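Rest of the complex left out; these chains stay put.
Chain naming follows the written order as A and B, and within any one chain the residues start at number 1.
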Amino acid sequence: MTTIDLNADLGESFGPWRMGRDAEMLDIVTSANVACGFHAGDPVEMRRTVRLCRDKGVGIGAHPGFRDLEGFGRRRILGLSAEELTAMMLYQIGALRAIARAEGAALTHVKPHGALNNMASEDRALADTLVAAVRAAGDDLVMMAIAATALEDAARADGGAVVSEVFADRAYNDDGTLVARGLPGAMIHDPDAAADNVLRMIDDQAVTSITGRKVPVRPETVCVHGDGPAAVALAANLRTRLEAAGVTVARLAPGG
Amino acid sequence: MTTIDLNADLGESFGPWRMGRDAEMLDIVTSANVACGFHAGDPVEMRRTVRLCRDKGVGIGAHPGFRDLEGFGRRRILGLSAEELTAMMLYQIGALRAIARAEGAALTHVKPHGALNNMASEDRALADTLVAAVRAAGDDLVMMAIAATALEDAARADGGAVVSEVFADRAYNDDGTLVARGLPGAMIHDPDAAADNVLRMIDDQAVTSITGRKVPVRPETVCVHGDGPAAVALAANLRTRLEAAGVTVARLAPGG
């Protein structure tokens, strides 16, 4: 029987500003990637999100990013040393872990955010640094890496826990990278097309690129979004379709 | 045999800006209060400070403060809810703890910084919130509280680990509070006068106020400063004088 995790980026409100439909998404997903205050989120929002996750049985992951609130961590920042990257990862993971523990909850995983994730997907040295930082933060943490990237390679080479992430609503290039958002066909808006897409990935153990080529991947978690009613509906439909097809939707096992 | 801890605020550099004589101070003190990035310090500086403490056997404490780099955490910020204060404490303590653990070190204590410490010294409700946050962060952490303050009362009432802090270089009012910095006689600049002062506190188990009144305290840790050559010399002389008088200068026992 196939098991899959559904993950979403949550806890992205900051101070007086609200973002995302967290309450709805937490009834759909099995893992939450919680912003840690550098690109979004603040200590109160982190605690609020952790409590909701705990109460709904959703896995809690740290979602560390560059210190760039204004750019939401989506701007690539160059030139950080391995020392700077490592300390930045540990800081954010530790902050969330203390908040989770005070609520009687544990962290399950770490997923880098935005530009940091994109850079680690392409740059093996950067990926190795992030993986080492996650291992240094505690050997119980699963590294969540986009399938078929340098970050997945780094995490698999390292021997620690790792899960491969695929996208329900994005088209893929022949090399397994995502088609850039601006390009035609990059986004899949139809909920059933997105669900078909994921079910095929599971059957094939591969993603099918925009030109029809198959790139082998091990789909273990699917990223969904909660930034609007359509996104939430797509995520809800995906879960329904997966369960109807006999796929078990379940959170990551810590350290698994 | 009397044992006492010497503590100093360290790791207060930020980004490109250096502050303090940390390397010298770490040969004198037995506990470091490490800035956690909100009023001073950054992840790299925290890691650097933790390594130095670990290598020199100095106790590592979190020194959480208000999020106010520009004002160095010395401005009172009003109106934070208990929820905001608690989350802010957990966030900073957790960030430092993760960095320490990655270096094979543990946290020994927590000391609030600057305006946050001053407010908790006066306001029992605020003090109770900070104490509860420290307990929620882990029952192995010692609360470091200025002697004869609301924060000490809160920490003693709670039953968890607590140490009372006295100042070598500050004059006291009759109610056990510190004479405000601007006032005449507030600061003790002569190293031997400062050492005499501390030795008398230990003998008397009391501080002697500026008018000669004795206020009972339990001196368990002495705060010293490292913000200039004179401050470092005062601290070094204090340690020498304490040891010459048969006092053991030793770090806090975790959870003790």
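As a convention for this text, contacts are C-beta pairs under 8 Å (C-beta built on N, C-alpha and C of every residue); 3 or more make two chains touch, one makes a residue touch a chain.
Everything quoted here is computed from the prediction, not taken from an experiment.
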Subunit number of the complete homomer, 2 shown here: 4
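One rule holds in what follows: only the chains that are shown with their structure count from here on.
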Gap in Å, rounded to a whole number, between the CA centres of subunit B and subunit A: 39
List of subunit A residues in touch with subunit B within their complex: 37, 42-44, 46-47, 83-84, 86-88, 90-99, 101-102, 133, 136-138
